[in-house]
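A selection of the complex's chains, in situ.
Naming follows writing order (A, B and C), and every chain is counted from residue 1.
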């Protein structure tokens, strides 16, 4: 594991997810760029000292020196955004599989480069688009793919949080600090952090790429250097239209990711904060509420479910599903793939188009294919 | 009453609302441009034959010939859009007060002209922005005005219906027919019909006009001549941003008008389909659910409430509140005004800007002040 | 109208309901036992002085002296409970139709006597079991009657309010005062006031009488002389079991009437505070949400609906439906009957059984047939 030392949010989530996925064990890592703090984190986690390092080069060198069957298989990259690309390149090129947080890189160019390396090395590269790990997101995708809704006409996707409504980055909040720092977060704050989750949810559920955007990124908190809020109109490849709103200054919202998809024949609604419900709307018929665990759900949904209906699973299990797919894919190239670099390329293309459109007075801007 | 004969939707709603408001009595009208059908409707409503006419001129002439204390005071215009302006002008100029459905006219120019006539004649002119008649919409406005949310940062307003997802206008649905006909509906279908309700809700609750829009109007149903769907980014006078989505092709939606307003210090959510709840979100504090009828609500909310908490009031009572305010205002010029022509002017300015922006590739377009 | 003067809750509700029902006009009444206060209320309501009286005898005498076609047709009894029986008897025997608030009488014996008089006089006698006036309560009944749920196994009905959680009757609240006074309310407080609404909802929706109860009535507020809370187990004629909880000391509840009915093949849920939704549960299939106004609903539901789906109707419209049925029945003996004295007899039998069971240590007690 790279990153995820003291004070981190997503590092512990990765470790719990891997435990639930149950086929993976954390054996070493670089938990800080300060060797002493890295070692301290390793001790807290009960890891052998010789497998905990202060930088990735040292980790790669040490692991590569071990016999193949004792060597680390998978490197989990849980650092701020600016380190994702370099770390992934080094890990892949040294022969390791990779799990990385989104966004995969700082630019579309890097993402395409990475896609080439993944193809060339044949390693498994998984991006933790966590929300794709929910069973009912799988169900939504399966139902759209089966034509239940008909051609898509309108999509409403939102990702609303409130935790950055004040300048937390000035008060010692490490999570806030790197997300609002162009050097570590990249060309966007809010949209790079959560907007791409919304975009990937649209891509995954509808099966269609967003091909054009008309966007406005906004910075509400004075002095902040990246967007903390924004919205865009978009067009899908199949002609459907949509809006995406992503914000980290929506006071009163916790982690409000939701999507509604309206087709010619039906519609669906899913909300992350109550993830075990999926709603279908129909003309002149009752609205239907599907719950996770129902016997009638798709294979894809059931494969991601551990408990019977009414026994809620949540965020950690969704995360674990990404890990479980990654582990399975490492062992069997015919196993279903976890979210990978293609989704990452799509996210970076979307992000660059949003930033470009916003800078150009909101004009309709093509998303690179 | 002008319009509202057999097969109409909004005519009967006006009559019920006036009955609830209780200070008004329907005494005559023009219920169809076909004199015989008009008379037939009048008979059904139990009206005296001599007060039922085949056109407005006849009604005005007949009523003006009566002694002032027997004469109709208020003309309710419940026709398709294209007749609103002419009828209002004639009624006002003949000295009658007016209640009219939105939009007030077919153009901003007409709306401004009408505003001038209202001012000159001193008559009461009310627009049935029905949703402003809900007690908790009043409460929302009062709380924002009192600064509870702080400066507004983001607004999400939606008005989603599904009833035009198929070409109902080809199948004998009179409601659908005029709303999709440029000659009767004007420059817009969906946005003129329901988009202006969304816009007026933003204007009313935030107290701020929308000053710029970047919009896309869409027609999904083949052969339809006006928008049946659309969305826009917008900017408020105070710097807040927002999105408005209005659609009549969102299968599974009935009358899904909702608004969320996020300020620096708090947020609120209101949904028309469950109108007796109003939600407030705060940083690091529980979300609050306010219900209609609570003793702690504002005077404005309590003035619009007939029943104790938990005894739901609905759409007809909201409509009745507009009527009651109109009646009160006719009798007392110091009584609170119902929604009037200023809101109508703002709606027409918004509508023209949306149409212009959509036609110009979505570019940011100023809303005439 | 008898009762419903200054400070009353239900009197104004009756007047609004009658206005919505639209076939009835308030022409006179006894609004207080103090003749001057009664006249004052009549003036406020705009009634002719000669039709407003200080007691029922005077009203009956005066109205009976009028020609039949000018005479009051219907007497609405909106007084505290202890006056219901006498007033109904006098009105019926004088040839008037009657609308009365529940409970119909102070005892089962009186209710049976009243049933005899209704039958003998042939007058229409309606009890304002308001909640039976909701369209989706009608739909629930229709679906159960059609066998959609199969034989009923379990019913959960609740009526929870919080407004009497403190001794309001000591602080000048007239509503609280008579409801907690055995001389005016009868043998029960909470169960006579709202428990019978819950019981009538069970009776109406399931189509089955409650035949046995095991009950406990409770008085939580010190010094109060009647139950302000209670619960009972019950058995339906068809073998189903249920619980009823009614309370006026449940802090935080407004008017929380709800019912759930579980049958062998399906279940339903309805909640008064959100009355335009009706839920159906099925084995291994999605839960369904039906909304008022849908074209697919039963005739009974559609007959009680004024607005399209998504335009909420509420308590006043439910009340108005009872009035409209009453008016229709007066004019046409073949029209559907409003809730009548048979339901009132069932409520009084239930109430007496609950009081008896509670007094006998909760033992199973038969409800008189």
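Simple rule for what comes next: a contact is a pair of C-beta atoms (placed from the backbone, for glycine too) under 8 Å apart; a residue touches a chain by one contact, two chains touch by 3 or more.
What you see is a predicted model; the values in this text were computed from it and never measured.
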Full complex, copies of the single sequence (shown: 3): 4
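By our rule, only the chains that are shown with their structure count from here on.
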Fitting chain A to chain C on CA atoms, where both chains share a sequence, rotation angle to nearest 5 degrees: 180
Chain B and chain C, separation of their C-alpha mean positions in angstrom: 35
Interchain centroid distance [CA atoms averaged], chain A/chain C, Å: 55
CA centroid of chain A to CA centroid of chain B, Å: 42
Two or more partner chains touched - positions in chain C: 291
Of chain B, residues touching chain A in the complex: 149, 153-154, 156, 158, 160, 162, 165-166, 214, 216, 218, 220, 229, 231-233, 241-243, 245, 247, 249-253, 262-267, 280-283, 287, 361-364
In the complex with chain A, residue positions of chain C that touch it: 280, 284-291, 294-296
Residue numbers on chain B that touch chain C, as the complex places them: 9, 12-13, 16, 19-20, 22, 161, 163, 253-256, 272-276, 291, 293, 306-317
